[in-house]
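The structure is given below, and queries will be raised subsequently.
A protein chain is absent from this complex, but the other protein chains hold their places.
Moving on, here comes subunit A:
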Amino acid sequence: MKKITFAALAVPLMWVLLLLLFFNSNKLHAQETTVLSGVVKTADGTPIEGVTVWQQNTDNGTQTNEQGFYTLSISPNAVIVFEYIGYKTQTVKASGSILNVTLTADDDMLDEVVINAGYYSVKDKERTGSISKITAKEIGQQPVANPLAAMQGRMAGVNITQSSGTPGGGFDIQIRGRNSLRTEGNAPLYIVDGVPFLSDTNSTGDLSVEILRSTANNPLQLINPNDIESIEVLKDADATAIYGSRGANGVVLITTKKGTNQPTVFSLQSHTAIGVVPNFMNLMNSGEYLQMRRDAFANDKIAEYPANAYDMNGTWDANRYTDWQQQLIGGKAVSQQVSASVRGGDKRNSFMVQASTAKDGTVFPGDYGNKRKNILAQFSHITDDEKWNISTQFVRGESDNRLLGVDLTRDALTLAPNAPALYNPDGSLNWENGTWNNPLRWTNQTYNAKNVQWLTAWNLEGKLTRSLTFKAVAGYNEMNGDEWKIIPHTIYNPAMGLTSANSSSMQGITKASVWNLEPQLHFHEQFGRHKVTALVGTTFLKQSNAKQVWRASNFGSDAQIQNFLAAKTLRLMTNMANEYAYQAVFTRLNYMYDDRFIVNITGRRDGSSRFGPNKRWGNFGAVGAAWLFSREKIFEDSSWLSFGKLRASYGTTGSDRIGDYQYLDTYQYSGGVYEGGGLAPARLYNPDFSWETNRKMEAAMELSLFNNRVSLSAAYYRNVSGNQLVGVPLPGTTGFASVLANLPAEVENTGWEFEFKYRVLSGNDWNWSLFGNWSSNRNKLLEFPGLDASTYKNMYTIGQPTSMIYVYDYTGTDPVSGAYTFRDVNGDGVWNAADDKKRIVDLTPRYSAGIGSEASYRNWSLDLLFHAVKQQGANAALGFGMPGTFTNQPADALSVSAQQPSAGYNNDFNAAYSRYAQSQQAFTDASFIRLKNVTLAYSIPRVFASKLSGRIYISGQNVFTWTNYKGLDPESQGITSLPPLRVWSAGFILNY
């Protein structure tokens, strides 16, 4: 052992302290004892089995048997405690040798929500941190393939955007705004059953970007939403600091379903769904389009239409009209899902096994889709002496996503309306003598991603003493990917004369794995009104990522295009084998006084291999406090206040999501070959970067009113991140686009979050409740010493959000030239970017909100969820390119204020349009209110057979959207990717 770390020193010290406690409590055994026995019953006289009976302030205890009977050796006149979940704890002073006790049910306890905070659980009412939760009830009824879709709109401060409606793609998540200037630095940490989940995509851009766009295969789609029991999102420092360097962007804890202590239940669940593109754009028809083109050439003073203007020069039929949206993205995506489970257990054992299979279709022409298979298995066992609890989870997801090569949305919108027919009379693809690129050529290109991710978690929990528990979580998570892009020569225009010698196929093979081991000691003790809970633990984690991307080309025929043996040329394009090691010690100390005042201190010391040798360790910590003021005497008999809490927290977290080996100056093979090969610098190297820090502050109030009918919470937070680790943009003259370095800037995120729940009606027949959340985040660059001398000069300005963008200030259209005009900021007579792009557009979403309703009448229930976002977004019209060129346009593209159409032959129009696309006009209101989900369900009463029960439902996703946005969809925006689909599904659940 070289250098003993702080961890290695601090931890044994902790142990010594804990052991002292441990032995101290055992001194009692040396004293004289008497034997106490008795029976514990409920109010109606039923004996209770498993009640913990112990002598207060010792670890001397036992449990009741099936008859509710116990015996215990105690010191004379000891105070005896009787504890059983769901019942009020009783403390009785023993006198004599018989003590019978009647426990009364604790109504408060029964509906007490317990929150999983990762390393520990906490009663919702007693938590000091900011944690949002959804459960299987909310997730299960939505026809979604990705758990993130089920979270959308349900949690304040958690912004989830679906950017593509193609299966396998699609989600971006931001918890409380953009902390980091690096996009990938904003991803939260995902933990599934205590094991870090490999949430980074394994997809290779070259293979997937055309079909999945920016949203490459999201690994979370490998978790079946139906396997999830609950999802908790940790947001503030109090909740996340215990995750240290990985907690800066929040932590998403996914807990899978577990067995029960009930008799075995068999379940079968299935649904069938149909999805369509909910909204088409209103585009020009052939007449309008050709008129625009004629005007465009006239404006460009081109009298004779160029040879490649096939739409104009008579090559194509001017009278044709095709609704390309209908043809290319107008299909119906059929999805089906079936899952079967067995779940049950007894007092000491529980298990659950669930298997699911699903297929999600697409709206594109052809038979494509994502086939998913999931298995969940869970067992847990408690030893006979009730001291040890061992449980294991196994979660496996597999997807086989087979799609066409390219998302056709762009073609559907931009193809000239008089473009030729898709097929020849004989059914083959029509290339119109080589004058157009038939969009269906992309159906000859295949994208296929096969991913398997499996995770196993082992939990061992043992009571060392009554107050001291040992826990160990060991987990392993592996993801294997096999991604293909198959490009036969038939995707090319036959006029180019290509053969299978020009066909190619690419394969990306990835393997990522992570194991972690977290031994922990948990301590809890009550001394009168003082309750102390503490834990100390350590994390060992190793992760490896390997990727190889092959490109095979020059085939004798396309018949075996996926067989590399048939390729005359085979090249390895990428070869990566990265390792990541991470170690930490963490601790939590929670002190509660009189069930009213709570202080929660968490800390973590992290070491990460991603930093250079002298910058490897970082310390993080937080303190949270809560005051449960409703438990003060003055509110004890309050008729209106059922619960009230004030809480606040402050602390630091960090981020090491910067990629592996960034501090090393290395070379790697580029994949190109020249004689002996080509070695290229792996990166622009900077040995000096170190941890960034995020300081988070939060204050919140939670209230329950009128006998818990109304609950409200409000939170304000302020996060300041400094010394940010970013890829500082560099001019091309350095040979690189960026260098990883600490930025001497401070970025502030502040925001408000509100949540409410209102139980409007609760009765035997009618139940109705409303719930909602609203959150808003403001981002601001506080300070940036040397901003003007840095490469960020033209990117950010102090006092503005980091999601700002400098644009030209569009002023209108020149009545003489017909071209767009802009404000000449420095008055030099020309518009150029460095001087005149000075207007600021703020792209931070203003707020987002979710409002839902859950109503039921006897066996019927109707649930609704609305999701609303107020934001600026990309103006879809700009995606079409300059009106007048060879692409179709929105029907209103030539409004009075628009620039004269130009076919691209006039550089003034061209330059003006290019600036227009960099002006405030490139952004537009993309706010929306969406009926995200509606579900009507009927619970089948147990009439057919005594043990059979079930539920049938119809459910709609993205049912209706109110928006002023003029593109296909205000959420996915732009015109290059398929918008989220409107999906209607019908399904049933049967339990036996």
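The definition used in the following text is that contacts are C-beta pairs under 8 Å (C-beta built on N, C-alpha and C of every residue); 3 or more make two chains touch, one makes a residue touch a chain; residues count from 1.
Everything that follows uses one rule, which is that contacts and distances are computed from a predicted model.
Entry comment: the absent subunit's protein name, as recorded by UniProt, is "RagB/SusD family nutrient uptake outer membrane protein", drawn from "ATP-binding cassette domain-containing protein", "Cytochrome c oxidase subunit 4", "RagB/SusD family nutrient uptake outer membrane protein" or "Branched-chain amino acid ABC transporter permease".
The residue touching the chain not shown here, chosen from A:269, A:608, A:711 or A:724, is A:608.
Within the set A:479, A:739, A:819 or A:849, the residue that contacts the chain not displayed is A:739. The chain not shown here is touched by just one of A:50, A:365, A:729 or A:818, and that residue is A:729. The omitted chain makes contact with just one of the residues A:580, A:597, A:847 or A:960: A:580.
The chain not shown here is touched by just one of A:66, A:323, A:346 or A:665, and that residue is A:665.
The chain not shown here is touched by just one of A:38, A:61 or A:278, and that residue is A:61. Residues of subunit A in contact with the chain left out of this view: 1-5, 7-8, 11-12, 15, 19, 26, 35, 59-63, 71-73, 300-301, 307-308, 310, 385-387, 433-437, 462-466, 470, 492-497, 499, 501-502, 517, 519, 521, 538, 540, 554, 568-569, 571, 575-583, 585, 607-609, 613, 616, 660-661, 664-670, 672-682, 684-685, 729-737, 739, 791, 793-795, 832-834, 837, 881, 886, 904-907, 910-911, 914, 918.
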